[in-house]
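Single-structure report; data block below.
Coming up: subunit A.
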Amino acid sequence: MKKFKQNAPAIPILVWFGILVGIPLIFVVILSFLSRDELGNIVVRFTLDNYKRIFDPIYIKVFINSLFLATLTSFITMIIGYPVAYFTANLEKKKKALAILLIMLPFWISSLLRTYGWIILLGNTGLVNNLLIGFNIIDKPLSMMYKFSTILTGTAYMLIPFMIIAIYNSVDKLDRSLLEASYDLGAGKWKTFFKITLPLTIPGIAGGFTLVFIPSLGLFFISDLLGGGKNIFLGNLINSLITKGRNKPLAAAFSVGMIIMVLIVLFIYSRLVKRNTGGADENSII
Partner candidate 1 sequence: MKTQSYKLRTFYLSLFFVMLYVPILSVVLYSFNKNPSTAQWTGFTLDWYRELFSDRIILESFKVSMIVAILTSIFSAILGTASAIIAIYVTKKMEKAINGLMLLPLLVPEVALGVSLLLFFSSMRLPFGYMTLVLSHSLFCVPYVYIMVQLRLKEIDNSIIEAAKDLGAARWQIIKTIILPLVFPSIITSSLLSLAMSLDDVVISTYMSGPTSTTLPVHVFSMMRVGVTPKVNALCTLILLGTFFIIGISEVFSKKNSKKEEEEVD
Partner candidate 2 sequence: MDKPLLSLTDVNKYFDDSHILKDISLDIHDGEFLTLLGPSGCGKTTMLRCIAGLESINSGDILLNGSSIKDLPPNKRNVNTVFQNYALFPHLNIYDNVAYGPRIKKSMNEADLKVRINEILELVQMTGYEERMTHQLSGGQRQRIAIARALINEPDILLLDEPLGALDLKLRRYMQTELASLQKQTKTTFVYVTHDQEEALNMSDRIVVLNKGVIQQVGSPREVYNNPSNLFVADFIGDRNIKKVKVIEKNGDYVRVMLKDNIIDIKCSTNATTKDCSDDYAILAIHTDKMSISCSEKPNSLMGTIISVHYSGSQIRSQVDLGGEKVAVIEYRSNDCDYKKGDKVYITWEESGAILLPMEEGFKERSGGYEEV
């Protein structure tokens, strides 16, 4: 009873989240099992059709594309971002603070702006082509837009600050004396990096991976703007099913599919972190 009194003030919070997050999610799950009529209205009739349709060749391709995009984005941001994080962590205090500011700044800047910039750069009449033609490096403009690589670039660009900061936190916390001990024992710089630094910063990498992978699944405006509006990714698909396709139950099923993918990633992350750090340091990225 005493515990209840102590926890009572938390009830409004629980109610708030329950209503705003919990119920809509439950809604979506339920909806995913319902059907619709020709007009697009929801018919309360239980069906597994929506989930079966995930395995339609067209739709399964979308799921795979999205997973592929998210995975590639995570790897690219990791490869490009790790050195940035590592070098920044080794900077002196003032430069370090400036670097961190510059890394985080884009996070505050409009994501549409950041995506539109790539349209300006990569279009047929875009800046890059203009420069290349202007310097007579090429005759005809390169076609760089509306490709998978375009979307990949845009997504990686959008999310790389997260990866960098996650890795940075890990590198920054490294005990420098461990590296010194390694040098002292005869290991060169590269060996020390691969045997000491890298393994110890895995929590940061795992965190960054998660922070990049999950949003990659859902940033449909990037694939929309840079991909030419073709519905090849899950976010676009769900979006158009709601707005144009009038198929809410299907959209719900796909949303549930997306959420399940997220849960799997989170599960892998938590197992990885637990194994690597013995359960400690759970909140290292947040």
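FYI, a residue touches a chain if its C-beta (ideal position, glycine included) is under 8 Å from a C-beta of that chain, and two chains touch if they have at least 3 such contacts; residues count from 1.
Behind the choice of candidates: all candidates are chains of the complex that A comes from, given by their letters.
The shown structure was predicted, so the numbers you read here are calculated from the model rather than taken from an experiment.
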| item | value |
| --- | --- |
| Options 1 or 2: the chain contacting subunit A in this complex | 1 |
| Parts of subunit A lying in touch with candidate 1, wherever the complex brings them together | 3, 6-7, 9-10, 13-14, 16-17, 20-21, 23-25, 27-28, 31, 80, 83-84, 87-88, 90, 99, 102-103, 105-106, 108-121, 123, 125-127, 130, 157, 160, 214-215, 217-221, 224-225, 229, 234-235, 238-239, 242, 248, 251-252, 255-256, 258-259, 262, 266, 286 |
